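What follows is a short report on a single structure.
All protein chains but one are shown at their positions in the complex.
Should a chain be cited, it is by its letter among A, B and C, assigned in written order, with residues numbered from 1 in that chain.
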Amino acid sequence: MKRFDTTVTSIRPVAEGCFELRFDWPDDAGVPAPGRFFTIKAGGRYDPVLRRPFAFSGYAPPVAGERDGEAAFIFQVRGRGTEFLAALKPGDPLDVLGPLGRGFGKPPRGTRPMLVAGGIGMGPMLYLAAALGADAKAGLCEAPMLVIGVRSAGFIPDVELPAGTVICTDDGSSGFHGTVTEWLAGFDPGLPPVFYACGPAPMMAAVDRLAEVRSAPFEAALEQWMACGVGACAGCAVALKSGRYIKTCVDGPVYDGRLVDWGAAL
Amino acid sequence: MKRFDTTVTSIRPVAEGCFELRFDWPDDAGVPAPGRFFTIKAGGRYDPVLRRPFAFSGYAPPVAGERDGEAAFIFQVRGRGTEFLAALKPGDPLDVLGPLGRGFGKPPRGTRPMLVAGGIGMGPMLYLAAALGADAKAGLCEAPMLVIGVRSAGFIPDVELPAGTVICTDDGSSGFHGTVTEWLAGFDPGLPPVFYACGPAPMMAAVDRLAEVRSAPFEAALEQWMACGVGACAGCAVALKSGRYIKTCVDGPVYDGRLVDWGAAL
Amino acid sequence: MSGTSSGTARGMVPAKLDLTVRIGDLVMQNPVGVASGTFGYGEEYEDLVDIDCLGALYTKAVTPEPRPGNPAPRLADTPAGMLNSIGLANPGLDAFIADKLPRLRARRCAVIVNVAGGTEDDYLRVLDALEAQDGIVGYEINISCPNVAHGGLSFGTDPVQVERLTRRLVDAVGSRAMAGAEARCDRLAGRGRRPLIVKLSPNVTDIAAIAKAAEAGGAVALSCINTLVGMVIDIKTKRPVLAMGSGGLSGPAIRPVGVAMVYKASHAVSIPVIGLGGISDADDALQYLLAGAVAIQVGTAIFSRPEAPLEILAGIREFMEREGIEQVADIRKLLR
Partner (left out) sequence: MSGTSSGTARGMVPAKLDLTVRIGDLVMQNPVGVASGTFGYGEEYEDLVDIDCLGALYTKAVTPEPRPGNPAPRLADTPAGMLNSIGLANPGLDAFIADKLPRLRARRCAVIVNVAGGTEDDYLRVLDALEAQDGIVGYEINISCPNVAHGGLSFGTDPVQVERLTRRLVDAVGSRAMAGAEARCDRLAGRGRRPLIVKLSPNVTDIAAIAKAAEAGGAVALSCINTLVGMVIDIKTKRPVLAMGSGGLSGPAIRPVGVAMVYKASHAVSIPVIGLGGISDADDALQYLLAGAVAIQVGTAIFSRPEAPLEILAGIREFMEREGIEQVADIRKLLR
C-alpha cells in the first residue's frame, strides 16, 4: 500500500458513459490483484475531499528494461469525481492510493467459477475472468464462466470478453433478454458452482439466494462510501445478517456474500 | 454586460509566473475598453466560489466573415484560481462575465498621459498605452508615456512595448535602478501630466503624492476582492479620503486616484 | 390549487404543474427567490437575470438610517464558500423608498424587504414606514443583527428576545387592500396582511427553540439560514482578511448545515420555512424542499453564476414532471 503520483497512459470510452483508464503502476506499490481496489484524488485542491475508490479491471506487470507496470480500471461517470476523471488525457498526473483491501480467493478444484457482473461491477469481474482463465489454462482450476448483465446493448463494454461470455440485457437488445439471475436460474454449470459477483445490491441479493439454493460459496465484491480506505475511520461499514458490521475497505471489498445483509441500506 | 461560455484561443508565458491568455470575445457582449474588467469562474463546480476579476490587456475587434473578436489579459499566478487558468490550453472552455466597470477617461488636449504600471497592473496599462498611442497618431491627444516598474528583469513582460517605454527594476537588473515613482520624480514630461496608474497600493500612494505636487489629474485602476462584480453586494468597497466608500466594480475600477484613501486596508 | 391559477401569463408552466407557494396571505409564483444582500435591489442584475420570472426578490437589508457599511476588505474566499462583512451597508429607509422602491414596485415577482436594525425600535421604524408604501408583499426580519442593548449579542440567539421582537413587529403589520405589484402576488384575496418572515441565525445551540419562539411571537414564516460566523487569517499579513476580523460564511460549504437546520426547524413548527444556504443547483434546492422547506432562496451561487436561480427553477419543474408531483408543496412529502 502506497500513496503515489503517477501518470495516465490511456483513456478511452468503452460503453455509454463508461471509460477505461490506464495508468503507470509503480513496482514497489504492491500487487493489484483481482478484487482489490485503489483510491484517486479526483478533483481540485479542496473539492471533493473524499478520494474515489475503484477496482482494478486489469494489470500488466512491468517488463524489465522495456516498460513499467500498468493498471487499468473501468468507470462510469456519475458525479463530480468521475467527471474529473473522464476529462483526463494521457500524460496527465494521477494521485493514487493502493492497492487496498482483500481480493478474490481461488476457486476450489472441481468447482465451476461463475462470475457475475452488473453495471459498474464490470471492471473487477473482467480482471478476475482473465486471471482465472489463465489459471484454468495452467490446469489450476476449471474454466470460469462470465455472465454480464446490462440495461441494454449500449452498455456492453467494448473490451475483449472471454470466449463464452454470456450477455444479458434488461431490454433484450442483445443476448439473453432478462437479468443475470434469471439466466443463471436456468443454467446448469455441470460442476458445483462457486459464485463471484460485483454489481448493484438487488443483483447481489439474487445471487445470494441462488448460492443458498445451490449451497455454493459466494465471493461478493462490496461497494460502500469510503473515507480512509485503510480501516481507520469505520466509515465504510456494511451490515452482516448477524447484525455485526464489517469494514469494506479492509475486511473486504471481497467478502463472503452469504453473510452480508443485502437488505440493509447498501 | 453578459455571462457567456467562450473558448481559449491562446495562452503563453510572458514573464516569471505570468501568462497572457486570449479568448473569443462575442460581438454582442459590449466593448472591452481599457480599464474595464471581466470575471472568470476559475475552478471546479463548488470551489472556488468567487469569480476572479481581470482587466483587459488588449482587444481585437471581429473582422466580418474572417474572425471573431478576441480579448486578452495578462495574469500572475497567485492562488488556486490563477493556477487553474495557467493550466488551460487553447480550445478549453472559459466562463466569462463582462465587460464590467468604468474604464479610463481620455486625457485632455495639451496634457502628457503618463501611464504607470506596477506588477499585475501591467495588463490594463499596456492596453491603455496602445489605445492612447493610436489616439495620438490620429492627433486626438499627446503621445502617452509608459513607465513600468518590476522587481527584476525576469518580470518584464515579453510583449510588444510601445516605443519609449521606461523600465524600472528594483534590483537594477534592467533599465532604471529604482521605483517608478523615483524615476517619475526626476522626469519632466514637458506638458502638464495626467497620471494613469495600476499597481500595488504603495505605488499608487506615491503616484497620488506626485499628482498632488504637480496638481495633475490621476486616474487610478483599483483592485479589491469582488463577489458580484455588478454593484449588488457592496463587497468591493474601497475607502475614500472623505471616509465614504465606493464600489470598485461599478464606481471603478478606474476612479479618481486623488480621492482614494491609499492608506486604508487596500 | 389548479395549474392554471399558477401559470402566470407567460405560459411557461405546463397545465398540471402548480409551482405557486403560499406564505400566509402571500402567493409567490414559484419557490425560487434571491437572497437578501446578494441581489442588491434587483436593478444591478437586470442585464443578467429575467427578474420577473423569479418567485421572490429579498432586498438588501433596510435600516432606518443610511449605513456606510464596514471597513474594507469585506470579502474573503474560503473552500467552497466565502466570507462577507458588508455590515448592513444600505442607503437607509428614506432613500430606499425614494430611489429603490419605485423600480421594485414594477416587478412581477414578490418583493420582500429585508429589515434590520440595532434596536427593536429600529425594526419598528422601518416596518411602520414601509406599511405606508405599496409594492411590497412581505417583510423578512434579519435577527442576526447585533442587539445594541444586549452588548452586541445578536437578537437571533435568544428565544425570549426573538419572541418579543417578533410579537412587536407582527402587531405593527396591518391588514390592507392589495394594489399594483402586491395584487399580482396575491391571487387569493383583495385584502391581506404582508407576511412577517423571521430569518434565523444558524449560530445557535438549538435552532428549533428559536424557530418555536418566532412562531410563538406570531411569525408567518421562517427563513433559514443566515451565514455562519467564520474567520480567515492572511498568513502573509498576519491579519484577518476581513477588516472586521470575522464575517459571515456562505456558499456550498454551508449547505449541509442549512439542510440539517431546515429539517430541524420545519419539523419543530407548523408555519412554513423558506430554506437557504449554499444552494447552487436544482439538486441542492430539492434537498431543502425534501427537508421541509416550502420555498428556497439562492444567494452566493448568483455570484458564481447569475443564471443559477432560473436554472434551479427549471430543474425543480423537471423534477416535478419526472416524479409526477403537481404541487411544489408536496415535494416534502416525498422524504422517506
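By definition in this document, a contact is a pair of C-beta atoms (placed from the backbone, for glycine too) under 8 Å apart; a residue touches a chain by one contact, two chains touch by 3 or more.
Nothing here was measured: the structure is a model prediction, and the numbers come from that model.
Colleague: Of the chains you can see, which ones touch the chain that is left out?
Modeller: Per the touch rule above, the missing chain touches A, B, C.
Colleague: For the chain that's not shown, point to the residue among C:Ala149, C:Ala177 or C:Leu335 touching it.
Modeller: Touches the omitted chain: C:Leu335.
Colleague: For the chain left out of this view, which of C:Phe39, C:Phe96 or C:Phe319 touches it?
Modeller: C:Phe319
Colleague: Which of these, A:Leu97, A:Val180 or A:Ala211, touches the one chain of the complex that we don't see?
Modeller: From the options A:Leu97, A:Val180 or A:Ala211, the contact with the absent chain belongs to A:Leu97.
Colleague: Can you say which of C:Ala116, C:Leu165 or C:Ala291 touches the chain missing from this structure?
Modeller: Of the candidates C:Ala116, C:Leu165 or C:Ala291, C:Ala291 is in touch with the missing chain.
Colleague: Using the touch rule from the top, list residues of chain A that touch the missing partner.
Modeller: Output for chain A: 1-3, 41, 45-51, 79, 95, 97, 224-239, 243-245, 250, 264-266.
Colleague: Considering the whole complex, not just the chains shown, which residues of chain C touch the missing one?
Modeller: That gives, for chain C, the contact residues 76, 78-81, 83, 153, 157, 203-206, 228-233, 235, 237-239, 245-246, 249, 251-257, 259-261, 263, 278, 283, 286-287, 290-291, 319, 334-336.
Colleague: What residues on chain B make contact with the chain left out of this view?
Modeller: Where chain B meets the chain not shown: residues 46-47.
What we mean here is this: only the chains that are shown with their structure count from here on.
Colleague: Compute the distance, rounded to whole Å, between the mean C-alpha positions of chain A and chain B.
Modeller: Each chain reduced to its C-alpha mean, chain A and chain B end up 53 Å apart.
Colleague: How big is the gap, in whole Å, between where the Cα atoms of chain A centre and where those of chain C centre?
Modeller: Using C-alpha averages as centres, the distance is 47 Å.
Colleague: How many Å are there between the centre of chain B and the centre of chain C, using C-alpha atoms for each centre?
Modeller: Their C-alpha centroids are separated by 37 Å.
Colleague: For chain A, jot down the residues that touch at least 2 other chains.
Modeller: Correct list: 46-47.
Colleague: What positions in chain C touch 2 or more of the other chains?
Modeller: In chain C, the residues touching two or more other chains are 79-80.
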